[in-house]
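Apart from one protein chain that is not included, each protein chain of the complex appears where it belongs.
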Amino acid sequence: MATLAQAIRLALHVGETRLGVTDVFGEDVGPPLGGVFTCTQGLATAWNTPLDERGIVGTAFGLALAGERPVAEIQFCDYIYNTIDLLKLAGNCCWSSMGQFPVPMVLMSPVGSGIHGSIYHSHSFDAIATHIPGWKVVLPSTPLDTYGLMIAAIKDPNPVMFLYPKALIRHQGTEKIPGEPDDPKVLSRMIDAPVGSSREHWRPSWPDLPDFEIPIGSAKCCRPGEHLTVLTYGRTVPLCEQAAQKLFEQEGISAEVIDLRTLFPYDGEMILASTRKTGRLLVVNEDTEVTNFGEHLIRVLTEHCFYHLQAPPRLLAGANTPGVGLSWNLERVSVPQLDAIHAAMREVAMTEA
Amino acid sequence: MATLAQAIRLALHVGETRLGVTDVFGEDVGPPLGGVFTCTQGLATAWNTPLDERGIVGTAFGLALAGERPVAEIQFCDYIYNTIDLLKLAGNCCWSSMGQFPVPMVLMSPVGSGIHGSIYHSHSFDAIATHIPGWKVVLPSTPLDTYGLMIAAIKDPNPVMFLYPKALIRHQGTEKIPGEPDDPKVLSRMIDAPVGSSREHWRPSWPDLPDFEIPIGSAKCCRPGEHLTVLTYGRTVPLCEQAAQKLFEQEGISAEVIDLRTLFPYDGEMILASTRKTGRLLVVNEDTEVTNFGEHLIRVLTEHCFYHLQAPPRLLAGANTPGVGLSWNLERVSVPQLDAIHAAMREVAMTEA
Amino acid sequence: MSDVHGSAQVQARRSAQMDVRQVYRLMAKARALEERMIRMTRSNDGYFWIGGPGEEAFNVPLGLLIKRGQGPAFDYLHHHYRSSAILVAMGLPLIDAIRQMAQRATDPNSGGRNFVNHFAKREWNVVPGASTIETQYSIAPGTALAQARHGGNGITIVNGGDAGSSEGDFATCLNWSSRPGRELPMLILIMNNNWGISTPFESVHGDRIIARRAEAFGIRWGTVNGNDPVASWRKLVEVMAYVRKERKPYCLEAYVSRLHGHSSSSGAGRVQEPDCLEMFGRDLVEREILTAAEIESIQAEYEREAMDALLQARQEPEPDGDTIYDHTFAGGTPGWPPLHKPFV
Partner (left out) sequence: MSDVHGSAQVQARRSAQMDVRQVYRLMAKARALEERMIRMTRSNDGYFWIGGPGEEAFNVPLGLLIKRGQGPAFDYLHHHYRSSAILVAMGLPLIDAIRQMAQRATDPNSGGRNFVNHFAKREWNVVPGASTIETQYSIAPGTALAQARHGGNGITIVNGGDAGSSEGDFATCLNWSSRPGRELPMLILIMNNNWGISTPFESVHGDRIIARRAEAFGIRWGTVNGNDPVASWRKLVEVMAYVRKERKPYCLEAYVSRLHGHSSSSGAGRVQEPDCLEMFGRDLVEREILTAAEIESIQAEYEREAMDALLQARQEPEPDGDTIYDHTFAGGTPGWPPLHKPFV
């Protein structure tokens, strides 16, 4: 099965061949590297920019104003913070011009911890991204969702922030992308660039990819359950699934794990129904815990499900420190890991009503 | 009584004469203008910078690294968004250097709606400010609090974001600043610059100001009450007070109104005690309502007071639009006004337990 | 492009001949518009004014020389808030600025949402003006890149103030427009009026000639007296031809006046600076191209047009409160979170 990085590449290939994408760009996005995580290897329209995030966002915005469908990358979301004014402009352009100038751009960026990234390669961006009006924000956790959501993001007439969890970038999926060869080795031979100088003349050979997309705005129930609702996204999705499995096996507690996939506009119906059903809510993410997007979810769900709630809703998020420290001793305790997630689920499930 | 603008000026005068402030700077902060809201008129150390927010924040940061106590201004918080990376650096510097390099800078900026400011003079900054670790964030609503908190901010060894509500900037206080003359006209003659060319040779005459400060981290109970807790700050403080008064007079409902004053680190004890006492919570602010700092307060208070709550906690915040529109028809309905606040208080108070 | 302005504009660009009468009339028209709008802040017809009286001698030639239309075959304009004369020369009906000044629902730029002189006009490639100083310089390379690929002779024009060039965006623009072998067809303008609100140019600029910053990037650059419409016309004809043909950037700094101070926040009173309209008028009278009476009647004509526009705009409604969410997203508003009703 394709990895998340390969899924991005496949979707961008569909974008540039069938959906009008003319530019995929960012720092080291073009040849020879094809992105620091290889997500843009072999693409026909990928090119390297100056080291200037303001220029990257601005140029993508300008291309979109001219009616093109650019996909730009910020190499790590940790380096997006000098462009928030431009992101806000891109988000208000359609609205302020009364619909005259929609901004069909995609901005992609890897997020989160998990690679010993220390202070500047471990950031989350969900709080600020969801706080900028006018943007759609997606954050898939599997290769298939990545593929389908990237295609939807390209098609969308609005600016879409395409975040992806760097910890999972080389994980292979369990679901096949429509059109992908059965053998992952075959896929690799087709679309992974060789290392070294042989790369220079290499061209990828792309599989035939039938139309497919995953609509922005729909969450995914990864694991149905009865006793509590766990909302999560990104790196912590597989951890929540594992914790739920363990909880069920060891104590018969059944947690419903929902991968939000789209942070904005999120799937209100699914999370509302689940919270009403279970009456217990845990939100898990990695961003720092003060003014955290999970707090928005908790606020809205508390407002709408107050009388169904049997225990205080809980947020398990990143510690409110200025960064994730390099030492694993520090990283491990700064952002949720399996054990902490398991413990939090258990606690929410066990709290007396 | 002094206005909020005068209070800032008085505090900065104390700063530059007694607390080691050597630079008060920003766009149009120095002579002849002394700030677009006159907050820096007549100060000995005020100077005009290039039109470059990154340079302003960066230079303040550098001065603080050299052990100085700069006070820098972003002319409107609407224009701070190209500096978020630098704010994050200033917030992580002490931590990442294990305490070697604290950053004793103050960054001040007017926030919020209320002056027909349209899309770019109506922004709030509470959500993002509170999401940046390592910063203290204050947002006073009265001249006395403004004065006392600015002095505390200057003394603090950490970066302090000093936000102030532009809607209230010319409002006179009801409490006297220690040392201020009894007659506001006298104060005005002493420290308000004359208009026109006579300003050139004008020098302020400062009142004697005894030591005074309001500690960062303490909220203020503006109006004690029994039936619900209202947490707010900035422009909406006087509106909440008025709404509470009306609610009491008309229906005997007694709302406890708390002006947070410090957004981070906020006064947990006071708001916890109040919420436990009343069992009903309304948070009012102007920032857009998705990933809003009020949602953090609600999350934490729900976690800690869940079994005391008699109604769903509510957030009354700014509509999630890309901006506040120019027309009053638009502004009026985009951010909370008196009527909406009154209605929300009533609703929270009346919800059946 | 059947309207008078549109064809005048096509004409101007084709012939590269300056019709001084036409230029004068358009300068007077733009000025009348701004003066009416300033008065509107005093008559309570608008909350806030910021605009371009003093930039007409440069902006009218520019507006006439722009290749107006929609899409990459035509010129894109990324403008700052002193650009009304460009738009007027392009053919903007005065009422469309006045509607924005009066925050009317009929404002075609922003539906009463944005400040005056923040234009947005899709059919003319006038991309939305924003209050954030200098950001247009980081965005403009995008439209120019689309044009570079498209071919033809459409170019991207970006303007902004002298103080604003201190933002990093100006450097971004120079850098992104001059990548070797991938140069962009951009006219990069600096409208130097010697002030940023209350801060004099010379107190904050070691770069005595801002445009010269382009030199290190291999970008051609120049300066022009933007108070002189003839010099401005000539220079613009020359450099726009270069950009259109060579598909490379040019950086031009125009020295202009700021005749009513920064904005209505500083009173918008008339200040003592050279007035390009007066000077040009005097010159045309001296050269017997116009009579003093003609000048007066031109002025009266446009004052009337502006006043009529205001009278009309006053009849028109302000936007409805329940439209605040409209156009947040192209293609419709998402259902979640459930939008709270606009406050009553």
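Labels A, B and C are assigned to the chains in the order they are written; within every chain, residues are numbered from 1.
We take it that contacts are C-beta pairs under 8 Å (C-beta built on N, C-alpha and C of every residue); 3 or more make two chains touch, one makes a residue touch a chain.
Bear in mind the structure is a predicted one, so any value in this text is a computation, not a measurement.
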For the chain that is not shown, enumerate the shown chains it touches in the whole assembly.
A, B, C
One chain isn't shown here. Among A:V21, A:V36 or A:L187, which residue touches it?
A:V36
Selected from B:V21, B:A46, B:A60 or B:L144 as touching the chain missing from the view:
B:A60
Considering the whole complex, which of C:G218, C:P317 or C:G331 touches the chain not shown?
C:G218
Touch assignment to the omitted chain, from B:L12, B:L282 or B:V300, lands on B:V300
For chain C, which residues reach the chain that was dropped from this view?
166-172, 174-175, 177-180, 183, 202-210, 212-213, 215-219
Where the missing chain touches chain A, by residue:
27-28, 32-33, 36, 48-55, 78-79, 82, 116, 118-121, 289-290, 319-323, 325-330, 332-337, 339-340, 343
Going by the touch rule given at the top, which residues of chain B touch the chain that is not shown?
22-23, 49-50, 52, 54-55, 57-68, 70, 85-86, 89, 93-102, 104, 133-134, 136, 156-158, 217, 264-269, 296, 300
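We take it that only the chains that are shown with their structure count from here on.
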Rounded to the nearest Å, the gap between Cα centres of chain A and chain B is 34
How far is the middle of chain A from the middle of chain C, if each middle is the mean of its Cα atoms, in Å?
40
For chain B, residues that touch 2 or more chains besides their own
54, 79, 82, 119, 289-290, 320-323
Going by residue number, chain C touches two or more other chains at 110-111, 113-114, 130, 132, 168, 328, 337
